[in-house]
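Sharing a structure, written as structure tokens. Questions coming.
Excluded from the complex is one protein chain; the other protein chains are retained at their positions.
We call the chains A, B and C, going by the order they appear; numbering starts again at 1 in every chain.
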Amino acid sequence: MNLLKLKKEVYKANIKLYLSGLVTSTFGNVSGIDREKSLVAIKPSGVAYKKLTYKDIVLVDLEGNKVEGKLNPSSDTKTHLELYKNFSGIGGVAHTHSIYATAWAQAKKAIPCLGTTHADFFYGEIPCTRVISDRCIIEDYELETGKLIVDAFKSVDYHYMKAVLIACHGPFCWGENAEESVKISIALEEIAKIALYSIIINPQLGNIKKSLLEKHYLRKHGKDAYYGQEKSNK
Amino acid sequence: MNLLKLKKEVYKANIKLYLSGLVTSTFGNVSGIDREKSLVAIKPSGVAYKKLTYKDIVLVDLEGNKVEGKLNPSSDTKTHLELYKNFSGIGGVAHTHSIYATAWAQAKKAIPCLGTTHADFFYGEIPCTRVISDRCIIEDYELETGKLIVDAFKSVDYHYMKAVLIACHGPFCWGENAEESVKISIALEEIAKIALYSIIINPQLGNIKKSLLEKHYLRKHGKDAYYGQEKSNK
Amino acid sequence: MNLLKLKKEVYKANIKLYLSGLVTSTFGNVSGIDREKSLVAIKPSGVAYKKLTYKDIVLVDLEGNKVEGKLNPSSDTKTHLELYKNFSGIGGVAHTHSIYATAWAQAKKAIPCLGTTHADFFYGEIPCTRVISDRCIIEDYELETGKLIVDAFKSVDYHYMKAVLIACHGPFCWGENAEESVKISIALEEIAKIALYSIIINPQLGNIKKSLLEKHYLRKHGKDAYYGQEKSNK
Partner (left out) sequence: MNLLKLKKEVYKANIKLYLSGLVTSTFGNVSGIDREKSLVAIKPSGVAYKKLTYKDIVLVDLEGNKVEGKLNPSSDTKTHLELYKNFSGIGGVAHTHSIYATAWAQAKKAIPCLGTTHADFFYGEIPCTRVISDRCIIEDYELETGKLIVDAFKSVDYHYMKAVLIACHGPFCWGENAEESVKISIALEEIAKIALYSIIINPQLGNIKKSLLEKHYLRKHGKDAYYGQEKSNK
């Protein structure tokens, strides 16, 4: 892929995130990868969305070395890179501190799958990582945050679960490109909100049964999907 | 009724639903029926509201066969059809995953009638269906969802209760036409929200007494209604 | 006061209520009184705010007889009139089903005075009426609702407490004119919201102490007020 095109896509995805209302101040960052060139385009650190242009998007290699751009990349860059390295099928990553998903992350609780809205997007409960250890915080915080995520996915397939909660922190989402990672972030916030209200009404709730989860997830995703206008949806 | 007129009405109702803020992404769908021709106009599946035009509205017969339109009808079409077949007096159906109504549906609880705002629109608590069985999920999910609703209305009159919660899923609403089904969806979300906050303040609450329910429902509906500008309101 | 001027004031206050976001659909109504002529201007029943013009405002006498206007007055007119008759110092009344105030009303709980935001507007907790009796519902519902309010103010001074919650229903607010009754409605919703969140954080909370209540209420109201730009504020 053309790197200019990638930068523009990542720029657009960051703006979409901003317009979605999921981020305040300079929080949040979206990246995208060119798998052939092994280069990642990412939002610069601490730049206000209103002032962001596609020219500000920084290019880094998978070791985090800046390849193009005047500004420093997001301080969370190493977490993004760790995801690209370990989840070889993804093309974009988004990080936010969106209110409701962050509340679940701060509560150190996975978001249970309480209904079909959730199942339409995510195959099961949204995992929450362990709390990061003191050693990891001191040694290489952002890299270790990425490792925590990867660790939480040992028995979870990142193709079917495109979101995670970092305990005491907030969500990371991913997808086939930067745009999808933002779309997943928006869906995550929605289901985090509904789940919160659901457990207020009925604190005894658990995950919906597997048959219902599978039905909804698979009618939208996979080879037998029949939602939407294409024969075979992703 | 002219089928073009029906398609335009259904289009408008879908847009009204979108502008109401009750749906995100491509969720939600509104339909309307021509009772004489036994044809249903419904939103196409997975099409973004922003891109929707009245020409995209799909016409199907009561067996679900497409009669007109290039796109696939909503994946929830069979649920709509089941409602039209069983509730012969209705002309429109709306389905959303609106936050608060969905929270009650996920909590698997009927929304109690806690006040006159509720009673102004709905004659009693909003029923919540049983959780759908594994067999029904596998055999014909959307049809069986419709049957679940009909089952929940064995002892409830659909003329006076124009909404239902599907357990673990979300609400369906109906009315004399597509527009009214959207209006009911908006009212349902409002009373779902107030009910949630009410039970936080006072978890012991039950339904208001029947005399108050009847007074409010009947001053707005039925032959002795005196709300509004007409002698006899619906 | 000129009756045309009164109608325009009441029209403006209704529109302000609508723009405040406190009402949905055709809910809510604001009235104002001409004390010399003993005539009340009030919103017509069930008319959409978007279509409302000042010419639609209905004039009624204190017995509820229509004196001017083509449309039916609000179905809550008798409640307004009962307030004007008993609270001789008020010039305007507003009724809403605003979310948070209605949640407290549905919970059948007075809103405790938990902080200075509350004390800046209301001298003590916002009273909640008894639940209306079956007899009163049947005989003359809207009139009896007014009597319930008056009854709740036997030991409360309506000059210092310009709002009430009708149990299982919602709030009524008043003031020196229609505009103030809307301003009070907005303040009520704000403090109802903060109070709800406060008791979630700390369910043990009670009213703030009297010295703090008096300080805040009196620095904004009464002859020794020193908030704002006038020597003596209302």
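The rule we apply is simple: contacts are C-beta pairs under 8 Å (C-beta built on N, C-alpha and C of every residue); 3 or more make two chains touch, one makes a residue touch a chain.
Everything numeric in this text was worked out from a predicted model, so none of it was measured.
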Omitted chain - touching chains that are shown
A, C
Have a look at A:53, A:72 or A:229 and name the one touching the chain we're not showing.
A:72
Option touching the unshown chain, where A:16, A:80, A:118 or A:169 are the choices:
A:169
Among A:18, A:87 or A:100, the residue in touch with the chain that has been omitted:
A:100
Of the residues C:57, C:101 or C:114, which one touches the chain left out of the display?
C:114
Contact with the hidden chain only, please: which chain A residues?
24-27, 44-47, 71-72, 75, 97, 99-100, 102-109, 131-132, 134, 137-138, 141, 168-170, 196, 199-200
Name, in rising order, the residues on chain C that touch the hidden chain in the full complex.
114-117, 120, 183, 186-187, 190, 193-195, 197-202, 205, 208-209, 211-212, 215, 219, 226-229
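Note that only the chains that are shown with their structure count from here on.
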Give the label of the chain whose average Cα location is farthest from that of chain C.
A
In chain A, what residues contact two or more other chains?
none
